[in-house]
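As structure tokens, the structure follows; a few thoughts come after it.
With one protein chain withheld, the remaining protein chains of the complex are depicted in position.
Read from first to last, the chains carry the letters A and B; within each, the first residue is number 1.
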Amino acid sequence: MTLSGYEALFFWIFGLAAIFAGLLTVMARNAVHSALFLISSLISVAALFILARAEFIAGVQILVYVGGVMVLFLFVIMLVNVGAEERGSEEIFNNQRQVTASLIFCLLLVGGMLYSINTGYRGLQARYPATQEAVAAQETIRDEAHAPSATGSSRITKDTESVGSSLYRYASLPFEIASILLLVAIIGSVMLARTLKQEASADDVAPENAD
Amino acid sequence: MQKYIWLVPLLPLIGAAINGLLGRKLRFSERLIGGIAVGSVALAFLISVAAVYSYGFGGHPEWPKPYLTSQDGFSFNWIPGGAVSVNHGAQYALLNIEWSYQLDPLSSIFMLIVTGVGLCIFVFATGYMHGETGFYRFFAYMGLFMFAMLVLVMGSNFLMMFVGWEGVGLCSYLLIGYYFDRQEAANASRKAFITNRVGDFGFALAIFGIIATFGSAQYVNVFEQAKSYPIELIGHWGVLSWIALGLFIGACGKSAQLPLHVWLPDAMAGPTPVSALIHAATMVTAGLYMVTRTNVIFQHSQTMLLVVALVGAATAIFAATIGITQNDIKKVLAYSTVSQLGFMFMACGVGAFAIGIFHVMTHAFFKALMFLGAGSVIHGMHHEQDMRRMGGLKKYMPYTYWTFMAGWLAICGVIPFSGFWSKDEILWNAASTTHIPLGWVVWLVGTIAATCTAFYMTRLMAMTFWGRERFLEAPAGGEADEAHASAYDKGLAPHDATFASAGDRPRHEPGEHVGPVHENVAHHVATHGHGEHHGAHIPHESPPSMWVPLAVLAVLATLGGLVGIGPAFRTLTGTEHPGGHLNIVTWLNPIIWNPVTREFNTPEGGHEAAAPIETTHAAPPVAEGAAEAGHGSVAAVYGDTGFNLAHAVEGSTHSELATEWIFIIISLVVAGIGMLLGGLFYVWRPALAGVWSQRLRPLYVASYNKYWVDEFYGLTVTRRTMDLARAVFSFDSRLVDGIVNGLAWLSRLFSRIVGGFDKYFVDGLVNTVAAFIMRLMSPLFRAAQTGFTQNYALVMVLGLMVAVAVFFARDILAVFGR
Partner (left out) sequence: MLTYLGAIFLQQGDTTRFDLMKQAAVNPDLSKFLVIGALLFIIGVAGVLTRRNIIVIFMSIELILNAANLNFIAFSRYLSAMGNVNAVAGQIFAVFVIVVAAAEAAIGLGIVIALYRNKETIWVDEIDLLKW
């Protein structure tokens, strides 16, 4: 699955962009800035998805994640957060000890994860020693099998088709459960965010008794 | 047909069970209940007649041996036995009690009496008890009684007799207390049962003695062995005398003899058919049955014979004198019953057991007749029982009157009614007995009692049926019956509507107001006042269901004595005991033990050769030709018995026949004297009764108060028992409960001590330790609860790292170990 050429270039561009945007998400003072940085991070990750030949997931990510969840975030920020930081020089980070402890743990975690990824990957390669050329050759064969696009410059992959066929056949139960989960989430969020007056009018409960 | 005698007790029991269990649930009509009850008894009667006929008159090969149903398999092993050691010898007998019925001359007579007279009384009761809410209950209990009585008389062993004994006692309790909502009836039923129990105690001891001595309870076995025991004369008291004593105590209780007679008059609180059946004809004769059945044992003990005779005589005169002054018609008849039972025991005591049974039979006829007649009178008088308010009922209730007259003549002993034959024979045998000394005393007392009997029965007839109609002068009955009677006259109330405590009522004085039952009674009294005559309630004759049995019994009372025409009439009849098997003495011979020949079934007296009836009893050494033995041989058995009245008279007349006739004339004369005196005092010169009762005031008061026997018993027995109970109770509640409570107090004290120790010492220790730890650790743990979510998240991350490190411990160490 080695990327090469322009793919590798764009991989690095978007990868670094994702990391950078994520960092800024965490470090931005303004919550709206944080949201926007998160959006850019998500889009970068979507591009990475495309590079990993998961086009459908990339689309889903942009549509649902960015287009739905982040918009929701922005709405809520507008509801609760407007002018919170500008009002005063509010502290955005926690107290010193918490931050210090967190950073120490995170650094330890980073070191551990990077080391384990590399070691694991070397072990993986040792176990499945298919050489790059053989893998690439196989992949090229599979890629050639795809139909060419209308303009002829690229191929139309079967990613969406395979995701769909697996999702509706082998993963249909989790699919249904996920739909129920979403239903529950809808109901729950509606209920949680009701005002007192809305609750009172719904249950015929006196406003002072509604909790 | 004998095989089916086991049906005879069973049929009334089935009838009783059906009536009792289903009568109320399925709401049987009175006709159905009565039909079931009467039908079952009638069927039992028919089977008894057929069985007795085929046994005694059909040439049954077994006659006169008793027939047991176990011979044909209609029995079952009731109490399978273990080994019981028998008194004599070192032998062990296997005591096996079976439930089988015995048909022999004695039990056959009782079967016929119980079912026959019982049938008449059942029919009467269907009319008398009409309208009662407990109709089904009455007939259920009566059927149960029939069953128990038949088991008593038909049983083949003493234990079955005891079962029947207790059963009739129970049914007597249930039936006397039939009106259980009335205090008087409840008390009377309890009294009857408890007094019976005193007698049963003696009976039970006697049964134990019988089983211990003879090793069996079956009649045939016991009597077979008892035959050969030596006779115990007066002054020698042996095992047979003990047994006889226990048996007689039982008989006293059941048959209301002198110390235990107190329950019978009070038992009149039950319905009149009950009084007729149980307390006149059948239950009270159970004692007689028992004594006659065990005549072997009694004849072995001269002392007990004397006791029986004297107690019987004393009872006869005692009750007769009380009966003279009673005003309740049923009480008079009750005391008359006690007196007549005394006569029967007199007969048994002097050795004339067959005559005693004969008197049982005739007494059943005329006493049941008179009780039913009294019931008819009471019914017709709208439940009035006080004779002072009756009078002149002759023209209002003719059937009752004429049938009652038959009974009156019978009990007075007028020839040729049944009572004459039996009573005369009793008195003759008392005068001429050689079984016991003091026979003449028994005769004298019996004669005086007979005079009194005639007197008070004539008094009863006069006050009830003759003379002026006193019920027109004073209000008859209490207000309840007033209202009922007026309503009935106007046709508003049905016959015998069920008012509260309708039925046999408490006695009250003329003019006395009984507690009101109707709301408008006060108004009734206010408008009508005391004693004001407001339209007499005319007594009415009873319905046919009530007077037809009276007629049947009247016929029996008139003609029933002909089965016992005595030897005095042998010039007329040609034999000593005319009638062959029908003659009661001949009939009962097989079960009477003759002390001379030491055998059953030898005729007493020697005026004709005994018919050579084959017996299978082993012949004892006494000569076979002892049939000619006359009085002398009996005297030889029992020794010199002192002055013998009959012999004294015979010494003057030199003819036994003449002697017998003299005694007959005497008993007729005394009966006539009694009747004349009764007529004098109560028909021709009624004022004389008041005059003489004043002159003999102390005697009158003593007789009227029944010689204060009940009060005496209350003082000595009843109240002292209750005092004992109270003393024991106070002992128990103070001492025993005190001990128990004291122990409880001790344990509570102990628990308080231990609790204090636990609370202060142990808990203090624990609390100190816990507080120490808490003060040490609490701030530490508290510090972790910051409420700050991110702290918790940090701890989660830390935990994640620790978990990963632990999981990959080997690999991590491998890195650094490299």
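The rule is short, and it goes like this: a residue touches a chain if its C-beta (ideal position, glycine included) is under 8 Å from a C-beta of that chain, and two chains touch if they have at least 3 such contacts.
Remember, it's a predicted structure, so these values are computed and weren't measured experimentally.
S.K.: Missing chain touches which shown chains?
M.R.: Answer for the hidden chain's contacts among shown chains: A, B.
S.K.: I'm checking contacts with the chain that's been left out. Which of A:Val110, A:Ile156 or A:Ala202 qualifies?
M.R.: The missing chain is touched by A:Val110.
S.K.: Could you pull out which residues of subunit B are in touch with the chain that's been left out?
M.R.: Touching the chain left out of view, subunit B contributes residues 782, 785-790, 793-794, 797.
S.K.: For subunit A, which positions touch the chain that isn't shown here?
M.R.: The missing chain touches subunit A at positions 1-4, 8, 11-12, 15, 18-19, 22-23, 25-26, 28, 31, 34-35, 38, 41-42, 45, 48-49, 52-54, 56-57, 60-61, 64-65, 68-69, 72-73, 76-77, 79-81, 84-85, 90-95, 98-99, 102-103, 105-106, 109-115, 117-119, 121, 124, 128, 130, 132, 135, 138-139, 159, 162-163, 166-167, 171, 174, 178, 181-182, 184-186, 188-193, 195.
In this text, only the chains that are shown with their structure count from here on.
S.K.: Return the distance between the CA-based centres of subunit A and subunit B, expressed in whole Å.
M.R.: That pair's centroid distance is 108 Å.
S.K.: Residue numbers of subunit B touching subunit A in their complex, please.
M.R.: Residues in contact with subunit A: 790-791, 794, 797-798, 801, 804, 808, 815.
S.K.: Touching subunit B in the complex: which residues of subunit A?
M.R.: 94, 98, 101-102, 105, 108-109, 112, 115-116
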